[in-house]
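What follows is an incomplete set of chains from the complex, kept in their original frame.
Labels run A, B, C and D following the written order; every chain starts at residue 1.
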Amino acid sequence: MIRQCCRWLAVALWGLFLTETAQAASPIRPTETVRRKVLPEAWFAWLLLTPAMVFIAVIIAWPLVETIRLSFTDADLGGESYVGVANYVDLMESRRFRQTVTTTFYWMFLSVGLKLILGLIGACLLNAAVPGRAVFRMLVMPPWVIPIAIGVIGWLWMYNGYFGLLSGMGQRIGLFDGPYAFLAGRTSAFYSAVVTDVWVGTPMITLFFLAAMQGVNRDLYEAAWVDGAGRWYRFRRITIPQIMPVIVSMALLSAIWTFNSFDIIFILTQGGPRGATTTLIIDTYKVAIGNFKFGEGAARAVVIVVLLATFSALYLFLLNKVNKTYGVK
Amino acid sequence: MATLDLHRISKSFGTAKVLHDIDLAIKDKEFVVFVGPSGCGKSTLLRIIAGLEEASSGKVVIDGADVSDAHPVDRGISMVFQSYALYPHLTVFENIAFPLRVQKLAEPDLKQRVMRAAEILQLTDKLKLKPGQLSGGQRQRVAIGRSIVRNPKVFLFDEPLSNLDAALRGDMRVELSQLHRELDATMVYVTHDQVEAMTMADRIVVLNGGRVEQFGTPMELYHHPATKFVAGFIGQPNMNLIPATVLGTDGGLTVEIDGGHRMTLPVDSSAASAGDKVEVGIRPEDVDLGDGGLSISVRVLERLGGVSITYGTIGNGETRFCASLPGDAAVREGEPLHLSVAPSDCHVFDASGRVLRRTAAPALVA
Amino acid sequence: ESHATEMHVIMCGDEVFPADQVVIDEFVATHDGVTVNLESVPWSNCQDKSLTLAAAGDPPSLAYMGSRTLRQLATNDLIVPVTFTQEQMDAFQPGVLKTVTYDGQQWGLPHAFSTKALYLNCDLIEAAGATCEAPATWDDMMALAQQVVDNTDAAGIGVAGKDFDNTMHQFLNYLYSNGGQVIADDGSVALDSPETRETLEFYASLVSVAQEGVLEWERDAMVDLFNDGQIAMYINGPWGWGRHNEEINQMVVPVPAGPSGVSGTLLITDSIVVFNGSGHEDLALELASAMTSGQAQYELDNSWGLTPILQYEKLGFSDLFYEADPAHWANFISSIPTGGPEPLITDYRSLQAVFVNMIQGAILEEDSIDNLVSIAAEELADAL
Amino acid sequence: MMDRYTKLQMVGIYIGIFLFLSFMLLPFVEMFVTSLRPLEHLRTTPYQFWSDKFSFDAYRQMWETVPLLGRYILNSIFIASMVTACTMLLVVPAAYAYARLDFPFKDTSLGLILAINMFSGAVLLIPLYRVLKALGLLNTYWAMIVPGIAFLIPTGIWLLRSYLEKIPRELEEAAYVDGASRMYTLRRVVLPLALPGLLVVGTATFIGAYAQQFLFAITFNQNRELQPLPAGLQEFVGRQQVEWNQMMAAALTGVLPVMLIFFFLQKYLVAGLTAGAVKE
C-alpha cells in the first residue's frame, strides 16, 4: 500500500506517460480498481473531491507555480523584474550552495539511517512479550506528539556547555574535562542536530514498525520455531522480509521529511556555526524570509523540489529494480 | 519408529480449564485424527504435543522419552499449520529448505533432500515460484514438504484442509492418505470435519469440552458410539434421537418411542429398569420404506440423485426425523411417510447420554 | 485633522516604556479623533513584523526599531525621511545621527542609544593575583585574562561568537577601538584594512582565554557567566551593571585600545521610523517627534539607564542622572566621540551574516585572517 | 512457549528498553527538573542533576512573566483542533472518492496529491504569504490553520482511504439495492462504520497539526494574542535573560493535556497505523 503510494509520487512527477507503465507494473486485482460503474460515478467523485482540490490548488499548487515564476525574477521587498536563469546560475556557481546541498544529503542519509535502525531496535524491544510493554509503548510517544519546537527547546538547553545536562554529565563521568559546548563546534553542532532529529523522528517510525511487526502472521514464527529457528534467525529470515514494505516506504517518507525538516535546525543552531548545519530548507528560509530575497529564495525552493523529486524517482526506480532482481512481488 | 503417549495432560488458560486429564496412547505409524466441535481443545492438545504450548500438568512421551520440556525440534515432530504458514517472501524451494537451513545443512545434501521431498509431492516444477503463485492444494503440499524434509518421527496437522474448497479437499484427503502409507510415519491430524476423520483415520479421538469422549476406529465410532455426543457427531445426516420410555428389560430392551410405536432392541439392558427415560438413536440410512411403525410427516424433501433425504417430524410433531431413502423413492413433501427400521440397527442412550451396549452389532470391517 | 484616525504604533521590546506611554496618552488627548493602537512586539520578530507589514502594503504608522534596518526600508521606499533643524542636530551626542543617516538624509528619529564598556569581576581578578584596574591596551587585557585563566577555574574574558547581532557588535567595539572603519565617509566599504585584520586576529586569539564554546554564546547570555563567576571580563552596555549580582565586586572600564587606535565604542541606536503609505505620515511624524523630544527622551534615558542620546546639558537640563554617578557613566560617554556607528547596509541581515561568518571563520580557524577579511569586505560591498 | 525468555534475555530486553526510553524521555525529565529549580541554580556550574532545592515556583511565576501563556496553550490546542476538523471535512469525501469511486485521472490526481509530501511549508512560504495576504488571512488564526490543513490533506486521504477500502463494498451495494442514495449511504452506512478509522486519522492529523505550528506561526502571524505555544515560548527568550525554568514549566504545562489524551489513544493509534501501513 505504502509502496503503491510512493509509486504515485513518482507518477506525479513524470506525468501521465508513467501512469500507464506504473499500472502495467502493478497487477491490479480486478475487483478493486477496474470496477463496474453503478452510477455515473465520475461527477459524484469530482463533487466529493472538489473541496480538497480547490484547497490544495489555492494553498499549494498556485504558490508552487508562483515560486517557479519568482525564481526567474529578482523579487525582493521593493519589487521584481525578470532576470532569466540568473538565480540558478548563481546557485550553480556558489561553492557555499554546493556545500549546503552536500550537507543536506549527508544530514538526510545519516538521520534517516539512524532513525530506521533505532526504530527497528525500538520496535523489537517493544514487541517483546515482557510484562509492562503496554506502558513502554505509551512512553515512546511523547517526542512525537508534542510540538517539535518544544522538544527542541529542551534539547537546546541540554546541549548548553556550561549549564546543560549532557556537558555536565559528561564532565562528571570524565568524558569531557571542561564544559563542552555541543552547538559551538562545526561537527558537534551537526551531530547534535542529527541526534535531536532522530529523537523527534524515531517514535513514529518505531510505532509504524511495531504495528507492522504485529501484523506478521504468528504462525510463521511458530512454524520456524518448530523447525528449530532461534530468535535472531527468525528476526532475520521472517520479521525483516515481512515488514520490508513498511521499512521501504518509511525510509522514503522519512527521507522527504528529514530533507525538509526546519524547526529543529532553526531553533538549535539557525544553520550555524558557519553554515555547518545549514540545510537547503534553512538556507531557503534565511534567504527568502530573512533577507527578503524572494527571487533567490524561490530558486532554492525549486531546487529543493527538483532534488527531492529526483531522489524519490531514483529511489523508486532502484527499488523496483532490486525487487525485480529478487523477484519480490 | 515413533509411539506417542499422553499422560494426564491438563491445560488451563488463566482460570479456564480447556483440557482435562487427557490420556492417549498412539501407536507407531498410526494415523490418528482428533475431531470435535469448535473450541473443544483439539488445537490446544496438538500444540502441546508439538511443544508450542506447555501443558499445565501431565507428560508428553515420544518413543518412551519424556519430552514435556523439550524444544519442538528436539521432539522429532513437525507440524503443518492450518494457514500453512508458508513464508511468502521465500520460493517454494527455500520454504521447503527452511528447516535444513536452520540446521545449517551442507548445500548438496540440502538440495538433494529438498528435491526428494519435492518429488514425492510432485512439486519439482514449482520450486522457483513463490507461495503467492500457487493454488491452495499446491501450497498445502509445500507445507507438507517443509515438514517431511526433516524426517520427523511424528507429523502433526492442524486442520490442513479447512482452507480448501470442497473438491480440492476431497483430492487432498486421498493424497494425504497415500502420503501416510508412503512415509510410514506416525501422524496426528486435527479436524472438525467428520468426513475427513472417518475417511483418513486409523483411529479417531473424539474430543468434547476438553475431554476424550471416545478413542477408536472409524467403524467402532460409527457402529458403537460410546455416547450420544459421538453418535450425533459421526455420520451424515446426523443420527435421529427419539425420546422413549423403557417398558421392559427382558431379552433386550423394550421401549415405547414417541408416537407410540413399541420395539424390543437387542442391547445390554442390565442397567436399565422399566419407566426409565432413554433415547433411541436411528441413523437416517438405516431406515427403509415400508410400514414398520415409524410414521413421519415430511416437511422437506431433498433429491440428491442417488438418494433422497427427507426431513420431517415423528410422533407428536416435536421430534425431528430425517431419513435417507433411495433416489427414486415415491415421497412427496407434506404427505405422511411410513418407514421401518431393524431393531438391531437401533442405538439406545440412557439419560446421562451413555450408550447401552448393542449385543447384535454388525461385524466390523477393518 | 478632525476625522477619526487610528494610528498603529509598533514598539519593539517586551513592554511599552512608561515614558513613551505618557507621551502617547498626551498626544491622543490633544488630538481629536486620533486613537493609537499601541503594540509591543518582542525583539525576536519585531523588525520582521514591521517590515513584512510594510512590504505587504499594510504598514504601521510608525515603529520603534533598530536603526540598522533604516537603509533597507529607505531604499525600498517604505519609510519617509526625517528633517531635523540644525539646533536639533546639534543636540545629539556625536555620532548618533550617523546611525540614521543614509544618502545624506536622516531616516529615523533616534530614540535609544547605547555605548559599551568593559566589565570586570574584581573578585576573580584579585583571586588570580592581579590588581583590578582598567587594562589600557589589548595586550594588557590579554595578559590579565591569561592570568585569570592560569590561576583560577574561570575564563579570562567572555567572547561572543554565536550567530547573533551582538557578536558583530562585540567585534565592532574592538574594531572601533583600533581605528578601524566599516563604511568610509564617502559611503564605500572600508572594512578591508590592516586595522580589521589586527582586530580579527585579536578577537580570535581571545578564544584561548575565553569561556568554552564561544560559538554558543551571545552577549546577554554571558551575564549569567559573569554572575556565576565563570568569566572575569566582558563587554556590555550601561544596563549590565544592574543585572549583575550585587555580591560581585564589579568595575566598568572603557574598551581597551588596540595597537592602531584609541579606546572607542560601538554606537547603536534604535529609532522611531515613520512608514510611507499609512495615510497620516505627518501625524505620525508629529508623534515621533513628541516621543523623541527633550523631556520625554530624557525620561526614557533616565528610567532605562541608557547612554544619554542628547547632550542634555546643552538643552539646559540639570540634575542629570549621568552626572550623579560620573565615574560610571564616564566610561560610556567619554568614548562616544571616538566611537563608530553600527553600519547602515541595505541588506541589514547580510550585515550580521557577513560579520558572523568572518568572526566564526577566524575562531574556527577555517580560513586565513587575510582571506576572511577580504571576503567579508566583498560581501559587504555586495550587500550595500 | 516460543515467547519465553531466559533470565538473561529478560534482563537484556529490559536494559534495552530502559536505554531506548531514556533517550526518548531524557529531555522531558531534564525539562521537568529544570522547571523545578530556581533560576540562579540553573546558572551554576558544575552541573547538578539532583541537588538543589526544588520548588514549583516557576509554575506560578510563568503566568506573570508571560501573561498570555494560558492563551498560547489554548491557541495551540485550538489551532490544532481547527486544522483537524477542517482537514477531516475535506479528507473524508476525498478519501471516499479514492477508495470507492472510479473516475478519470484518479491515479494521477492521487499521485499529485501525495506528492505534496515533498514540499514543506518552508519551500512555499513566499507565495503562500501572498496568498494569505490576498485572502486577508494574515495575522488571524486562519493564517496558521489554512496552510496546516493543506499539508495534512495528503496523509489524511492516504490513511483514511485504506480504512474505507476495508468497508465491504457489499454494504453499500445492499443500501443501493434498497434504494438509498449515494449521500444517504455515505452518511448512514459508510461513515458510522469508518468511525474507528476516522478516529485514527483524526488523531494523526491532530499530531501533525500540533507538531508543526512553529513555522507558520512565526511567519504568517504577528498577532501576539493568537500565537500558539511554540511561538509563544519565544517570549521567555525574548527577555534580557532566558527564564529557562519558567519556559520549561510552561512547555510541559502546555503539552500535558494533549499528551494525556494521546496516552489514552495510544492503543487505537498503534492498531490504526497498522491498517494504513501494513496493507501492501
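Here are some notes:
Everything below uses one rule, namely that contacts are C-beta pairs under 8 Å (C-beta built on N, C-alpha and C of every residue); 3 or more make two chains touch, one makes a residue touch a chain.
Just so you know, these numbers come straight off a predicted model, no measurement behind them.
Only one copy of each distinct protein chain is displayed, but the complete assembly has the stoichiometry A x1, B x2, C x1, D x1.
Heads up, the rule we're going with is that only the chains that are shown with their structure count from here on.
Contact count check for C-D and A-D (C-beta pairs in contact): higher for A-D. Relative to the C-alpha centre of subunit C, the farthest chain centre belongs to B.
Chain geometry summary: the mean Cα position of subunit B and that of subunit C are 94 Å apart. Rounded to whole angstrom units, the spacing between the C-alpha centres of subunit A and subunit C is 41.
Annotation for subunit D: residues 2, 43-45 touch two or more other chains. For subunit C, the set of residues touching two or more other chains reads 224, 228, 230. Within the complex formed with subunit B, the residues of subunit A that make contact are 217, 219-220, 222-229, 233, 237-238, 241-242, 244, 327-329. Against subunit A, the residues of subunit B that register as touching in their complex are 50-52, 71-73, 77-79, 81-83, 85, 87-91, 98-99, 102-103, 130, 132, 146, 150.
Contact residues on subunit D toward subunit C in their complex (touch as defined above): 43-45, 129, 133, 138, 218, 222, 224, 234-235, 237-242.
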